[in-house]
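Just one protein chain is left out here, and the rest sit where they should.
Up next is chain A:
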Amino acid sequence: MNWFARHRIAAGVAAIVLVVAAAVWYVVATVRDQRAVAHQPGAAVAGGLTFVDNAGGQNLVSELAPDGTRTTGTLKCLRVYTAGGTTVCLRMALPGGYEAAVFDAAGKELRTVALPGTPSRARVSASGKIVSWTVFVTGDSYLAPGGFSTRTGVLDLRSGELVESLETFATTIDGVPDERADENYWGVTVAADDRTFYATLGSGSTTWLVKGDLAAKTMATVRQSAECPSLSPDETRVAYKKRGGRLGGWQLFVLDLATGRETVLPGSDGVDDQAAWLTPATLAYAKTPRDGAPAIYESPADGAAEPRVLVTGASSPSP
């Protein structure tokens, strides 16, 4: 104790130097080591797959060729989606924000839009003309401090028009015009006409599948309890996630729009992703299995078989 009293300043300075040195050593070692990891091969997949690599610590956008060959690109994204020659990349932007960057087929940056929160979903319409995204806004929940709400933006590359939030559209819930302040939208999927879209509306503890019109700026509810819709290329089906029980996790379902028949995708329990149609018959989604690393799975859209792993340590699947 006496020693401590006499030498406390010197001991304190020595401790500070030690802590700083240990931290620097650890960080340098980790950053060096990460380049060597993350090149596990993927599975063969019809049509190929674009995704974000999570194993390498750099979130590099990578591609899986139809034969399973893996190539790593240079773009760093948290979410990526490619369609019709257009790529949207939701990524970090210093000094503390996020942005959506849109690229053309040649890799030229067409536009960047600052985002108001943490990226969640990204989509491009089949034609490559309509880009949309959803972000979480922290500490913005209407119920408890520290909860969250969402902002969904839609960018029309033909006119350059940006809708910052779908909340500005006119919504009818079960036929009644909606006035409430507590409404959140997420997970947009746009049809081939680049005008019709589906999305999720959440208010209170209820979610709805909504069908909207980008030109008229309107939305109307279709059915309850369906989130993050994904319209099939032939536009006959919508895949979405839905809660199994009252407190249960999500599962993926495919709804036949003509008959209203809902099919569950086996093995999709615990999913939290907006599924992507790789072909008219297959869906890809990211999921973290219990006690495991995140991986991208492929599942037949008719629910006839269990999913198979396409690539591990990866997320954000896109055709």
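Just so it is clear, a contact is a pair of C-beta atoms (placed from the backbone, for glycine too) under 8 Å apart; a residue touches a chain by one contact, two chains touch by 3 or more; residues count from 1.
What we mean here is this: contacts and distances are computed from a predicted model.
> Not counting the visible chains, the remaining one has a UniProt entry; which protein name from "Major Facilitator Superfamily protein", "Urea ABC transporter permease subunit UrtC", "Succinate dehydrogenase cytochrome b subunit" or "ATP-binding cassette domain-containing protein" does it give?
"Major Facilitator Superfamily protein"
> Touching the absent chain in the whole complex: find that residue among A:A239, A:L265, A:A286 or A:L310.
A:A286
> Decide which residue listed in A:M92, A:A126, A:V264 or A:A281 touches the omitted chain of the complex.
A:M92
> Thinking of the whole complex, not just what is shown, which of A:V31, A:A44, A:A170 or A:A192 touches the missing chain?
Result: among the candidates, A:V31 touches the missing chain.
> Suppose we count only contacts with the excluded chain; which residues of chain A make the list?
Interface residues of chain A facing the absent chain: 8-9, 11-12, 15-16, 19-20, 22-23, 26-27, 30-31, 34, 54, 57-59, 78, 92, 94-97, 114-118, 120, 136-149, 151, 153, 164-165, 179-182, 203-204, 250, 272, 286-288, 294, 315.
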